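The complex appears here minus one protein chain, its other protein chains still in place.
Going in written order, the chains are labelled A, B, C, D and E, and every chain counts its residues from 1.
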Amino acid sequence: MTLTKHPKTLLTIVTEAVLEGALLRDLRERGAHSWVVGEVHGANLEGVRDGDWEADRTIEIKVLCESEVADRIADHVLHAYARHYSMAIWFSAVTVLRPERY
Amino acid sequence: MTLTKHPKTLLTIVTEAVLEGALLRDLRERGAHSWVVGEVHGANLEGVRDGDWEADRTIEIKVLCESEVADRIADHVLHAYARHYSMAIWFSAVTVLRPERY
Amino acid sequence: MTLTKHPKTLLTIVTEAVLEGALLRDLRERGAHSWVVGEVHGANLEGVRDGDWEADRTIEIKVLCESEVADRIADHVLHAYARHYSMAIWFSAVTVLRPERY
Amino acid sequence: MIDVVVFFFLLGVLARLVKSDLRLPEALYETLSIYLLLAIGLKGGIELSKQPIATLAPQVLACLALGFTIPFALYPLLRALRFSGVDAASLGAHFGSVSVVTFAVATTALAREGIAFESHAAMWVAVMEAPGLIAGIVLASRARAAQGTRVRWGPLMHDVLFGKSVLLLLGGLVIGAVAGEAGTEPIKAVFVDPFKGVLALFLLELGLVAGGRLADLRRFGPAVAVLGLGVPPVLAMAGALVGLALGLSTGGVALMATLAASASYIAAPTAMRIAVPEANAALSITVALGVVFPFNIVAGIPLYIELARRLT
Amino acid sequence: MIDVVVFFFLLGVLARLVKSDLRLPEALYETLSIYLLLAIGLKGGIELSKQPIATLAPQVLACLALGFTIPFALYPLLRALRFSGVDAASLGAHFGSVSVVTFAVATTALAREGIAFESHAAMWVAVMEAPGLIAGIVLASRARAAQGTRVRWGPLMHDVLFGKSVLLLLGGLVIGAVAGEAGTEPIKAVFVDPFKGVLALFLLELGLVAGGRLADLRRFGPAVAVLGLGVPPVLAMAGALVGLALGLSTGGVALMATLAASASYIAAPTAMRIAVPEANAALSITVALGVVFPFNIVAGIPLYIELARRLT
Partner (left out) sequence: MIDVVVFFFLLGVLARLVKSDLRLPEALYETLSIYLLLAIGLKGGIELSKQPIATLAPQVLACLALGFTIPFALYPLLRALRFSGVDAASLGAHFGSVSVVTFAVATTALAREGIAFESHAAMWVAVMEAPGLIAGIVLASRARAAQGTRVRWGPLMHDVLFGKSVLLLLGGLVIGAVAGEAGTEPIKAVFVDPFKGVLALFLLELGLVAGGRLADLRRFGPAVAVLGLGVPPVLAMAGALVGLALGLSTGGVALMATLAASASYIAAPTAMRIAVPEANAALSITVALGVVFPFNIVAGIPLYIELARRLT
């Protein structure tokens, strides 16, 4: 069995949790319909995790969308926040079955 | 150093937590040997997270497997649950070192 | 709008939580600058999750880096730990905007 | 005078309305809910040991019947309000099952007013959790008979009967009954004395969740408000009559009225999501947690106590 | 004799210094912090109901003014110590706002020594949370005026005023005031009796976090130590004088000194991260939690109590 798959972009943003509210607003304004957020932590050499502290938690946001939407979001996020906030952003090429949804 | 890598498919399913038990059964029946599950949350414009409520949690299941297995799982899951349950599914092309394991 | 993107490798390691400290040391020694760790769980047919037990938790480590660094890390990790520890490793091709950071 | 625990609920609602960032960790919510179920069960169990079994049998049967009947009784009404078949079935299941926290608030209200009640009442809660869910699933499978979807009763019954609510309530009851007053003495500092304070914390959490549901209220239109405010008093009356027929005390009648009037927002949503996925989950939870629960906590319980006073 | 709760703090610091794997679950930390805020509020509220409003107004105004003034007063000093404009503003905000746990430790120290204090003091805490943050943001926007970044005051004020600390403290105060002594009696087993034990657990957690910050201390150099040890006593003196001017009791003066001397490590870091992202967050938190907090807990509070004794 082979299903018909459609290419999309998965945008991943790892950043400080305080930005969650602002980022999700930005996402929506730039055409993302939905997204998923997970809690993660960075870690240093001693194996001590950050995230012990409230103002110090890290989130990972994933948005599955059209390549242009991902670009629009990444471009904005980079310019608006990356200078002063910890942030890692990457794009993955993925495929989906129901292209009209993303 | 360059390692010999083998192509596999990573299938990601984001859906309602109540489906966890049923999905894992389906996965196994369709040839997945193992998988990994994480807890995530969606979020709306106000930054209010869902997942506050027991019947309202979201999980992300990842299965690394042969492309055909991924197709078989995705096809079944889409037909069995996608109509009535929140669900996002995507495929990524990845490579692994020990192909016989997945 | 099209942004200039640069190819990198995303290395994902799913393994036992007791290895966290050792792995992060290994990562750093082999040229990874930063990484992100999430807590996940495996699950068996009955839908009973592992991770109930302290010595039994599972983590997912992601490192965005140069392909050679990913190879170096994966090679070491495979030889040092994979024989006696549960472990899944995969590589994804991704793109980033600020290549000098990873 | 409003009970202090109700203020915690209102504080939670307020926090959500002003979009505060206050949230209780999920683990705390789960812990509080495990605690309340065990504590209620234990308290009931200690008394149960003093009870002749013969007096309990009719109560158990009546509770089963009451919970099972409610969804069937509400179904035509809900259809008349233009809810779809599966939504009517799911809403009925929520009303047929019970809310443990509403029960707990009612017991503290009775204690405050010095009204005695059957001390094994926790057993009624345990018994009334499941029948409404089963009735709802029956109704749903009739509603969609045309589509040919089959219900897998085995796993469903398992999930309902061995779900954590029933298990902890019954577990507490049995432990309380077997260990008795003396045996449970050393754990009273955890399971008895802090009960009301823990209930206050739980109501803060429920206020946050219920407050979050208020926004959905508008979306579903006035039918939902009518339903959430109109149905509980009617069910309370039915519950009170059952209590009277069983010859319960004034407090017992009030509790039976409260149980009938309360809607489940823990067991029912999960059970319906699995058994009746076509039903609109947000609708049922908005009714149960956004309307019925606040109504019962703030206005319903005093009403039902008054009702019981007049009837007995 | 050092208070037992301080030992828990030291145990936490020690655990971090010897790189133990001890960590408290995040949910526990959040739970303890919600508990302390509610419990402090409730205790204050019960007494508030007995108070004529007239005596409170000047206290509220003085607290607002004190919190708002501190960042402005510290700014030139911090600039002189070669901190950048935004860092000086952010550090000022941390000092202008307050630490609820430091306050709690001070109240238990007073209780232990049998020194009375205004029982509605929790209100001062609630009032002093926000003004320092606002002053810090004002200072930061002046510091970076050249860059043309604009502050969005609307959302900021909302986050500060409806943030969980203020909401829970005020919520507890109002519930305590409305329900009164009698109404809150049944929840005392949760919100009053265990208070000091819970505080001990919270201090264990704060010890772990503060211990983790000690490593950063070296990175920031001696200016940070000077700041963290030198500023609190000066602010304490200012706070004590305000307390005197308000005609507070000995305990009240000591508490006002403690509040002024304490630095926020919950509300301030989050608010500054959002409003003043260019500021070095690790710097402020290291000062507030790695130096000021331990200093106040171990040495400051006894000093401030002694100060209050001499002044009154």
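One rule holds for everything that comes next: contacts are C-beta pairs under 8 Å (C-beta built on N, C-alpha and C of every residue); 3 or more make two chains touch, one makes a residue touch a chain.
Given the structure is predicted, the values throughout are model-derived calculations rather than measurements.
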Displayed partners of the chain not shown (whole complex): C, D, E
Hidden partner chain, touching residue among D:7, D:68, D:103 or D:191: D:191
Contact residue for the chain not shown (choose from D:31, D:107, D:141 or D:250): D:31
Identified contact with the non-displayed chain, of E:200, E:224, E:240 or E:255: E:200
Residue among E:33, E:59, E:90 or E:108 touching the omitted chain: E:108
Chain D residues that touch the omitted chain in the full complex: 25-27, 30-31, 34, 38, 158-159, 162-164, 167-168, 171, 174-175, 178-179, 183-184, 186-191
For chain C, the residues touching the chain missing from this view: 16, 18, 22, 46, 48, 51-56, 81, 84-85
For chain E, residues in touch with the removed chain: 1, 3-5, 7-8, 11, 14-15, 18-28, 108, 112, 193-194, 196-198, 200-201, 204
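Going forward, only the chains that are shown with their structure count from here on.
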Length of the shortest touching-chain route, chain C through to chain D: 2
Pair joined by the larger number of C-beta contacts - A-C, B-D: A-C
From chain B, the most remote chain by mean C-alpha position: E
Identity of the chain that, by mean CA position, is farthest from chain C: D
Angle of rotation relating chain A to chain B [CA atoms, steps of 5 degrees]: 120
Rounded Å distance, chain D centre to chain E centre (Cα mean): 41
Where chain A and chain C are represented by their mean Cα positions, the distance between them in whole Å: 18
Length of the line joining the C-alpha centres of chain B and chain D, rounded to whole Å: 35
Junction residues of chain A - those touching two or more other chains: 38, 46, 92-93
Per-residue multi-chain contacts in chain E, two or more chains: 26
